[in-house]
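The other protein chains are all here in position, but one chain of the complex has been omitted.
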Amino acid sequence: MSFDWTHLCAANETTPCVQPVQVAYLAALLLGVAIFAVALARSRYLQTATLTLIPVAIAINIAMGSIVAYLKLPIYLDSIGTVLVGVLCGPLAGALTGLLANLIWSILPLPGGGGPTIAFFAPVGGVIGLMAGFWASRGVFRLRTGDPRVGSFLALALGVAAAAVALLVVQQTVGIANVGGTPDEQNRFVLMSVAILIVAVVVAFASRRSVFAFNQDDGRIVPSLVIATGIAAGVLVLAVVRLLFAPGGYFSTVNGEQDFLNGLNLTGLAFADPAGMIGAVAVGALAAAGAGFWASRGENARLFPVWVGGLTTGFVAASMSAPIAAGVFGGVTGAGTDALVALFRTLGLNVFQSAFAQGLTSDPLDKTISYTVVFLILTALPVTVRTMFVRGEETVVE
Amino acid sequence: MSAAAGYYRPGHSWLHARNPLTKLLALLWLVLAAFLLPGLALPVLVGLVAVIAGSAGLLQATIRSLRIPALLFASILLVNAFLYPGAHDFLARLGPLAVTREGVTFGLVSAGRLLVAFSASIVFLFTTLADDLLEALVERGIGHRIAFLVLSAVQMVPRLQGRAAAILEAQQARGLQTGGSIVSRTRALVPLAAPIVLGSLIDVRERTFALEARAFGAKPGRTAYRQVPDPAVDRLLRWLILAAGVAVLAVAVTRPLA
Partner (left out) sequence: MTGQAVSEAGRAEPQAAAGRVALDGVSVRYPGRNAVALEVSLAVEAGELVGVAGRTGAGKSTLALTAGGFVPRVVHARVGGSVTIDGVDALTATQSALAGRVGIVFSTPANQLSASKLTVREELAFGLENLTVPRSEMDGRIDEVLDRLAIAHLADRDPFALSGGEQQRVAIASILVMGTSVLVLDEPVAQLDPAGSRGVASLLRQLAGEGHAVLCTEHDPDVLAATDRCLVLNSGRSVALDLPGTALGSAVQRPLGLRPPTLVELAELAGLPPRQAFDEEAVAAELARHDFRRQIEMPALGMPGDEMLDWMPIRSEPTPHLLVSDLVHRYAGGPEVLRGVTMTARPGETIAIVGQNGSGKTTLVKHFDGLLRPDSGSVEIDGRDIAAVPVGSIARTVGLVFQNPDDQLFNRSVEREVAFGPHNLGLDGGRARDLVDRAIELAGLMSVRTTNPYDLGLSTRKLVALASVLAMEPGILILDEPTTGQDGPGVARVGAIVDAYRRAGRTVVAITHDMEFAAEHFERVVVMREGAIIADGAPADVLSADRSALLASTGLVPPVAARVGARLGLSRTPTMAALLEALSRR
């Protein structure tokens, strides 16, 4: 018996070794088991109203799936019920809903359901519910545009933006080290990640204490929200343009072939040449201006915190489902998004990376729309219903 | 049978008569073995599932059920066969795309593992009523509230599917366009989604009163009406499966994944 294989695989290693994917999957599995254990232990404290809501929420998840399928929309929206429970009954109830929803989806013969194997994604559902509960407790679904707590979300967004800029700078100057490279490269990778994370935290913290330190009904809140919404929309458009049309740009560590689709080179649409860059920036600026104009009207800007919650939930969901999709399903899931996986494969990404990239392009958008729909629905919630649930009064807008 | 019975097919085979926990343990063992043992073990495991299904008279039903993940299997095989990153051993070329040996191997192993997991699960679901499984789990200490959540959700799913259909009709009767461009289809989302959520939440209020009036959650314990038989042969079988599980782990640790 030998334990030589118990180390992470290096690049192109042929001897027995452990793939990073497998470690990630194991971690996701353990996390899922941990959440499930806690949720099970806490279930005896759930109120009757919560216990009645959870099964309904699970059924809502599935019913939304069929509505979206009927409308032929390229999104899932199958976690609306999970988010709802997280908001109305707290993170643990949300986590329980997400976990059970996947299990139930897997034991029922449903049109469009993937059958029993969907159960592998249960930990992802759990984390979505957990995060919805967390964000709701931070006020995502009840902040008005005059609320000073909005500053936290602006600071968080600025922190993320700073991290993105730091990442770009690192990528353009030293280049990002390969995870699977030599120990030296691996160390460098970890160091860089930590440095970028520190930049994000420091910027978020500092801005919360300075620019985004608002008073009640501060006149600066609405303009800041409007500008932030505008910039976020612009950046999002740019990122999508780059992600889809710049093979060598976004995942620069990959030795992508530049000539996919019979040599049709679309890098011109991104930053690669001056004309493309100007075009992309113009598109982004237009999008930003449009979004800013929209956000300046009425209470529209209060959707900004909702979107921060949805986007972050989507990123976490994507990074959790990627190892599962890669490890269990060979990188595909049998859904329409497999076309995206195939696209990323042609761009030269490996099994794990293309599953992750697929998730990154669909999950944040999906969760953002889910959060928005939940927000819109909650604004129409009658008082009698809202007050029935543990968190209803503190998390939902009046 | 009601829609809430799911995949369950009533019957009197030896597999139907097993305790749900025995079957659950066997299912877990099969999934574990499929993912931890080398790819060469997969045909044996598929054969094992086929023999079990056949002996319970469910082989045809199991094979027919494979159309559910058919698209997934096709996706796994095709995407990997043509697009396996870093593969160099070309088997055939098709225009700009090439089939690689590494891709085909990876696709076959992935699909094989999933085939074992899927067919074992479906045989389990064919022969096990969710109510019996959860009652058995409650006997083993899982909270009866969790059992309620699962069983209730299983009942609510067909009801809300029906409700979604009713809402679709009600909104179409008010002239809602559900086809056309992606913009008009997106616009239809909230008119369809909001009534289903708001209406259900209003029902939750009444259902909560109904459950409270039925003493749900009034006492820490609960007695069970449904009885799940657990003959001696099941206890023996569970020990055997556990031993087999240890064996699989031992093989996996000494002969790691290729």
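Going by the order they are written in, the chains are A and B; count residues from 1 in each one.
Please note the rule applied: a residue touches a chain if its C-beta (ideal position, glycine included) is under 8 Å from a C-beta of that chain, and two chains touch if they have at least 3 such contacts.
Since the model is a prediction, treat every value here as computed from it, not as a measurement.
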- request: Taking the full complex into account, find the residue in B:39, B:57 or B:217 that is in contact with the omitted chain.
  value: B:217
- prompt: Mind pulling the subunit A residues that touch the left-out chain?
  reply: 48-49, 55, 379-385, 387-388
- request: By the contact definition given up top, give the residues of subunit B that touch the hidden chain.
  value: 1-2, 4-5, 129, 131, 148, 151-152, 155-156, 159, 163, 166-167, 169-177, 190-191, 194-195, 198-199, 202-203, 206-219, 221-227
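Heads up, the rule we're going with is that only the chains that are shown with their structure count from here on.
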Message: How many angstrom lie between the centres of subunit A and subunit B, each centre taken as the mean Cα position?
response: 25
Field: Interface residues, subunit A side, partner subunit B - complex
entry: 1-3, 5, 12, 16-19, 22, 40, 43-44, 46, 48-49, 51-56, 58-60, 62-64, 66-68, 70-73, 77, 80-81, 84, 96, 100-101, 103-104, 106-110, 113-117, 119, 262, 328-334, 338, 341-342, 345-346, 348-351, 354, 373, 376-377, 380-382, 384-385, 388
Task: Going by the contact rule at the top, pick out the subunit B residues touching subunit A in the complex.
output: 6-7, 35, 65, 68-69, 71-73, 75-76, 79-80, 83-86, 96, 106-107, 110-111, 113-114, 117-118, 121-122, 124-125, 130, 142-143, 145-146, 148-150, 152-157, 159-161, 163-164, 168, 178, 182, 185-186, 188-190, 192-194, 196-198, 200-205, 207-208, 211-212, 216-217, 220, 253-254, 256-258
